[in-house]
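The structure that follows is given in the form of structure tokens.
Up next, subunit A:
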Amino acid sequence: MSIEVEKLSKVYKLKKSQKKVAVDDISFTIPSGEIIGFIGPNGAGKSTTIKMLTGILVPDGGTISIDGMNFKKNRKQIMYKIGVVFGQKSVLCWDIPVLDTLKLFKDMYKVSDSVYEENMRLFRDVLGIDEFINQPPRLLSLGQRMKADLAASLIYNPDILFLDEPTIGIDVLSKERIRDFIQKINRERHTTIILTTHDVSDIETLCEKMIIIDKGSLIYDGTLGDLKDKYKTTDLEEIIKNIYRNGEMKYA
Partner candidate 1 sequence: MRKYIDYMKIGIKEHMVYSSSIWATFLSKIVYLYMQFALWNALFASNAEKNLALNHEETIRYIIVATVLSTIMECNVIGWINSEIQTGNIANQLIRPMDFRTMIFSKHFGTTLIKTVLYCIPLCVVTGVAFHKPIVCDGQLGFGFVSIILAFIIQFLYSLIIGLMAFWLIVTWPLNMLLAAIYKLLSGSWIPVAMFPDLLGKINAFLPFRAIYSIPVTIITTPMSQENILRNLIVQIVWIVILYIVMTVTWRIGKKKLIVQGG
Partner candidate 2 sequence: MNLIKMYKHFVVIYMKGKLAYHFALVFELIANTIQIGVYFAGFMVIFHNFESIAGWSEYEVLFMFTTSWLAYSFSCFFFWSPMKDMGELIRSGKFDLYLTRPISPLMYMVLSQFQYTFIPRLVLSIIFWAYSMNKLSIDWNPRNIAFYSINMLSAFVIFSAITIFTGTISFWTVKSEEIVSLLTNNNHGLKNYTDYPITIYSKGVQFILIAIIPYAFTGYYPVASLLGKELTFPIFAFLSPIIALIAAVGAYLFWHYGLRHYGSAGS
């Protein structure tokens, strides 16, 4: 399940006929089965791009092709194949036990019994979901809630998983477990994972490739290794800060 983005653009119309170009002619390809880090400073057009990739926003220009399909013609089919986890907004039904949301998604995404059982086993073993599966999200800690969100988004075996700030505010042990889980899913199921985060250690641990966006434009699209070579340092955080600084200076 590859994602091909061609000359994508999005312009927001503000009041008094002012326009804000949020995304400006971006093109990239995300091959199947990779974990890609998607980063950029706040207001860079990251979330706008992600919203277009997940079908929430409609682009003003350019095309998005997911495994050869586009949102206009095959929206429903695409939806069955993508999973979305937002760090700050839970996908779960807030007052009801997590297990019930999972069963609900099973129905909604037409998951077979065998696939459901297999996934539940995985979640039990790796995420320890049994510990909190019968509680509603409002009673869970942030780490547990994130694990539950991951389970809900993976129960139907999506080909692509969008993770937006999945480790924000989570304790170090839970972070490690979540990262391990993400890697396992990617290794065993070849799920394409697009990870949006500000946490540099997330990127270091999980991503092979990175896409950096700033001021609506594509700044970098390549492997971590190449990026480090280019800047002649292994300190990823420094590299990113430099890129952001350059972006600020250009428009100062």
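Here, a residue touches a chain if its C-beta (ideal position, glycine included) is under 8 Å from a C-beta of that chain, and two chains touch if they have at least 3 such contacts; residues count from 1.
The candidates were selected such that all candidates are chains of the complex that A comes from, given by their letters.
What you see is a predicted model, and the numbers here were worked out from it, not measured in a lab.
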In-complex contact of subunit A, chosen from 1 or 2: 2
Subunit A residues within the candidate 2 interface of the complex: 12-13, 48, 51, 54-58, 60, 76, 79-80, 82, 84, 86, 89, 91, 93-97, 100-101, 103-104, 107-110, 136
